[in-house]
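Note that one protein chain is taken out, while the other chains of the complex remain in position.
We call the chains A, B and C, going by the order they appear; numbering starts again at 1 in every chain.
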Amino acid sequence: GGKTADTGSASAASDGPTIALLYGTTGDFSFMDSAYKGFTEAQQEESFAPLELSSPNTDDYQDRVDLALSQNAALAIGIGFQWQQPMSETAHPDTAFVQVDADTGTVIDDVTTISFAAEQSSYLVGVAAALASTSQHVGFVGGVDQPSIQNFYTGFEAGAKSVDPSIVVDKTYLAPLGDFTGFSDPTKGKEAAASMYAGGADVVYAAAGGSGQGVYEEAAASSTDAKKNWAIGVDADVYQTVSDTIKPFILTSAIKNVDVAVKTSIAEFLDGSLEPGEVRYDLSNDGVGYSTSGGFLDAYADQLAAIEKDIVDGKITVPTAL
Amino acid sequence: MTDGQEVLVRLSGIVKRFGTFTANDRIDLTVRAGSVHAVVGENGAGKSTLMKILSGEESPDEGTIEIDGAAVTFRSPRDAQAAGIGIVHQHFLLAPALRVWENVVLADEPGPPVLIDAARARREVGELAERTGFPVPVDAETEDLGVGTRQRVEILKVLYRDARIIILDEPTAVLVPAEAEALFAAMRDFTSAGAAVIFISHKLDEVLSFADDITVIRAGRVVGTAVPAETTASQLARLMVASEMPVVTPRESPVSERVVLETRGLTVAGTEAVPLLSDVAFRVHAGEIVGVAGVEGNGQSELLAALIGRADATGTVLLDGDDVSAATTVQRRARGMGYISEDRHRDGIVLPLSLRDNAVLGYQQLAPVRRGPWFSRAAAAKAAAEIIAAFDVRGGGPATRAATLSGGNQQKFIVGRELLRSPRLLLAAHPTRGVDIGAQAAIWSELTSARDRGLATLLVSADLDEILALSDRILVLHRGRIVAELDARGVDAGTVGEYMTGARGGEEAA
Amino acid sequence: MTAATTAPAASAAPSSERRRARSILSSVLLGFGLLLIAQWVCDAPGLSSSSTWGSALRLTVPIAVVAVGALYSERAGVINVGLEGMMIGGTWGAGLFGWFGGPWVALIGGVVGGLVFGLLMAVLCLELGLNQLVVGVAINVLAAALARFLSDIVFSGLDGGSVARSPRIEGNVPRVSLPFLSGGFGTPDPLRDLEATGIPVLSPLAGIVGGLTRDVSLAAIIGLALIPLTAFVLWRTRFGLRMRASGEEPAALQALGGHVHRTRYSAVLVGSGMAGFAGGYLVLISQGYVENQVAGRGFIGLATLIFGNWMPGGVFAGSALFGFSDAVGLGRPETFRGMLFVLGAVFVVLGGVRLRRRLGARAAVPSLILGAVLLVAALVLPLPSALATAAPYLVTLAVLVVAGTRMRPPRALGRFFPRQNSSR
Partner (left out) sequence: MIARILRTAAGPVIAIVLALVVTALFLTVSGYSAASAFEVMWTYGTTPESLASTVNNAIPLYFAGIAAAFSLRMGLFNIGVDGQYRVAALVGAVVAASLPFPLWVTLPLTLLASAAAGAAWALVPALLKVYRGVNEVITSILMNAIATTVVAVLLADVFRSGGGQNTGSAPIGENGSMPALIDLGGRVQISGFLPLAVLLGIGFFLLHERTVWGYTVTVANLSPDAAESAGISVRRRIVTSLLASGAIAGLVGLPHVLGTAHRLDGTLPTDLMFTGLAAALLGRSHPIGTALGALVLAFVERSAQVLGIVKLPTEVGTLFLAVVLLSSALGYWVVENGERRLALMAAIRRTRAGRAKEASTR
């Protein structure tokens, strides 16, 4: 989130069309932050009047869509699959709609839906985890037991098993469906990871938003001379955001380029090339991927590249939970 | 009055207002060292308020306090304690979950700073109790104690702080005669050592035999002073409330033969092997008052609870020949049982509610107040107005909150509520506890006239005089058993007292 | 009832203490035995592994601290529904202080953050006599809103900070282990080796002891030390006695010259400071403030306080139960089964004992039924994995169903006591 001290004036700051970002609240260390980042970056690169319609409430999606229309937004970008219903039910003759993070195969009239193949990037980090693991035992910490997070697991497990079918994959969700504290409870994340590392796992993939912080801390804290433990981040390149003492334990991150999706949609809209219909962000168009910061994957770079190519070419079909 | 002995306390021109109400209106009071000074007056006269001012709990709006001839200002009870004043409140101020010794030493704990030397505190309290003749179980939790013991704890709190001026606000209202005697004896020891005792009571014979000086207060003002030797109870009573001493009109009709209440083998199990009430059998006839005497905690409470249907009791209860042993409280009340509870503030009346709402308490399931599912507020208000008029309840109308009534008027209201329904059987516990002479006279006359109309009454009271005055027959309860059944006309307080303490009776009666 | 019983009580004390010690010892042994059986039956080595017990310890601390803090306030007569908010204040304060002062200063910041809301609660409840539930609820809402609002102003611009996160706190408070047992101060770690051997009985014991004594953060030790300290304060100090009195019958305290308001203020503030400390402890784990990281622990603390019947020992038992089941729920599924097995067995044993002692069917039957259900669940039923996340709540509820005794809240809890002579 950004502090914007220039207040008082409504969105007349810059010329150009009004573009609205409809989102929840930032600070989820996940795609809301990433989307917001894309939106702010776009503001620097393009000329438009930004309109941020954020709300922590889950029951006012329709209100925000209406608000965007009432503010004459030329483009409204909704972050999250919940925008599907209001966007499909609202007449918007003068406004373009983009729905980010839709389910694969979602087609809405006059709406651009963007979906991510998160299972593909998870598959690749699963491969990386299996390659890096010396104990042939890896783990997965999910924030909330919901389909989007299960999808990470499905890809991760398939990737790990593709390297070693007998590999052990632990799995823990920090909170049940509907309880979003699982995304913001690093204490639990840390203890879940601690249990896995102590049980023999040496790579743990954290798809747990803010709780992931606990997993990263635990990877560093539980590593000994005898056993090096790794953590794998999610959504953004975690290596860039954690402190220097933890960097050496971040094997890689599965990346979901929500910011790119937002930025690209805005750019396409401004140059008139944004089309309604489904856009899929996957490995083939760098919509998802994995990070190599720290160089810990250098040894497996060729293997990973080959597998990535197989996925893009369709030789490997990654299972999905969605 | 201040003949030679030095004056220990002098209050002059004390005024205290509560909002629009003036509770103390220019009161003067002089207490000599080595004397017992009684303050009497009707309910709500302002006695407790005056004592709270002297003990530093309230500050006067006007007037001065002198101790030992020096003017003092009390900002808090601590100041008053430093000046040697201790008070035993009318309503006990004990923390129920705290142990006895903790209640005693509270805010004045022995030991190094910050800490409490628990062993020393317990020892000191134990020794103090022994020395002064107020035995208490030092380690017991206060809520497990009976009233008599709680009273002793309150007194120990005062003595522990080395008070020279001891205020007792209605100390004997809840004590049986033997306990009261012990209290007076102990107080005499203090006064002979130079301390002063200020003492409030509605029992005028007690005042006359125990006090050295008497001050009478009415409506917040001093209306007279007296010395016991030169005055009589009825003079005092006239001074207080402009009414005569309560007298019992002799019964006009003989007791009827009709049995209204009969119990057989009534037993209430206790926590231990000893039952709280054991195999109690008796009868009450129409037009008869049967008194139940006993030292507090010998089964009176359980007996009433069992009869009204609040206790898990075994045995048979017959009301007018019908077995009501399995009936609920509501059913029993519907069949004509009235109940004046032991502790009006606990279960007799709901203080925050209006008199209107209190007027139907216990009768809420019956017509006229119950109309289908609806609560008839008009009927309730009518009942309240009737009670207020018929029983001379002063201090408000149906809309008044019960809490703002004085204790005596609350009591009259309860008696009125129970009698208004013309019950067949009245279970009356301590019907005049803590009420002034005027109210006592009123309540007694209501009870006797109801008796003459044929009401059967079971009267439990800690006040033996009351039992002797009102009852036709007396049952004595000791350790949950009836140890004696006496004809009230031929018996004196001493004999009853012996049965009560177990000195007489025992096997042959059981 | 009337005789002074000073002497017998004094002589009875040691023997009753010994009896209590013996019964505690025997239940610990029974529990350990059941644990071993469960471990074998459910094939759940996690039940006695040092990692589970270490986790349990770390998860217990914040709940124990916040609950024991609430104990102060409630013992003094002030209902504390605002614990969650005070903890949130603690996390934010810890994030702020820790950012420029390191971990120890973070803990202080946590205390300060809690105190701010404690002061608010004290003033509103004690001076103005506002409804204590309202104030508590309002503090929870206010703290969450303020934390985000202020983060936006303070943390957003900082390196590594955002609207939902403070910059990272570098370093951590030292961790200690027992020397010569769990490898403290550079000594060898025989317990770890023993745990690894897999010797029956000894190896699980080594796991448990090792888990509880290895690499324990000083912050956790301080937090846990607050429990015996509180017991001491409550029963052995003047402040403790006055606090209990002002929660039971403030008028009695005042009539004896005590200061009800002073006592209640101190209690509310001490309690809020502890709640803030608990927040700071969470921040140390995540090495920084993370929005919403309190995650309902304030409410759990309140529940634990009631579970513990407003007693320090009970609070510890409640939070340990909660922390242990939380740790187990975060671990492997078979460990969860094992725990259910232990619990079920305990209930069945308890029900049997109650039946034998003829305490009546009402006491015995619920524990027997619940015990049987848990045993069946542990051994046969397929358990949805989501159930593990509810483990601490289910376990606590089950224990309440079986154990539930008359709770004894402070009698003046929630009752406003106006300042003396307010009529003037």
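Everything below uses one rule, namely that contacts are C-beta pairs under 8 Å (C-beta built on N, C-alpha and C of every residue); 3 or more make two chains touch, one makes a residue touch a chain.
These figures come from a predicted structure and were not determined experimentally.
For the omitted chain, the shown partners it touches in the full complex are A, B, C. Summary of contacts with the chain left out: across A:Ser54, A:Ser88 or A:Ser284, the touching residue is A:Ser54. Within the whole complex, the absent chain has one touching residue among B:Leu168, B:Ile214 or B:Ile349, and that is B:Ile349.
Checked against the full complex, the one of C:Val41, C:Leu119, C:Leu142 or C:Ala377 touching the unshown chain is C:Leu142. When the missing chain is restored to the complex, the residue among C:Phe155, C:Tyr289 or C:Phe307 that touches it is C:Phe307.
For subunit B, the list of residues touching the undisplayed chain reads 17, 19-20, 22, 308-310, 328-333, 339, 341, 346-353, 357, 361-362, 364-365, 369-370, 373-375, 377.
Mapped onto subunit A, the footprint of the missing chain covers residues 1, 3-11, 25, 51-64, 66-67, 71, 81-82, 85, 101, 103-106, 145-148, 175-179, 322.
Against the chain not shown here, subunit C presents residues 81, 124, 128-131, 133-135, 137-138, 140-142, 144-146, 148-149, 152-153, 163, 296, 299-300, 302-303, 306-307, 362, 384, 386-387, 389-390, 393-394, 396-397, 400-401, 404-407, 409, 423.
In the analysis below, only the chains that are shown with their structure count from here on.
Geometrically, the chain at the heart of the complex, using CA-atom means, is C. Each chain gets a centre from the mean of its Cα atoms; for subunit A and subunit B, those two points are 75 Å apart. Shared interface positions of subunit A, defined as residues touching 2 or more other chains, are absent.
By the touch criterion given at the top, residues 17-19, 55-59, 61, 76-79, 81, 87, 89, 93-98, 102-103, 105-109, 111, 114-116, 118, 122-123, 126, 129-130, 135-140, 145-146, 148-149, 157, 297 of subunit B touch subunit C in their complex. Touching subunit A in their complex are the following residues of subunit C: 46, 49-52, 54-55, 58-59, 62, 148, 151-153, 156-157, 160, 162-165, 168, 170, 282, 285-288, 290-293, 295-296, 326-327, 330-332, 385-386, 388-390. Contacts from subunit C toward subunit B in the complex involve residues 1-6, 9-10, 235-242, 244-245, 248-249, 251-258, 408, 410-411, 420-421, 423-424.
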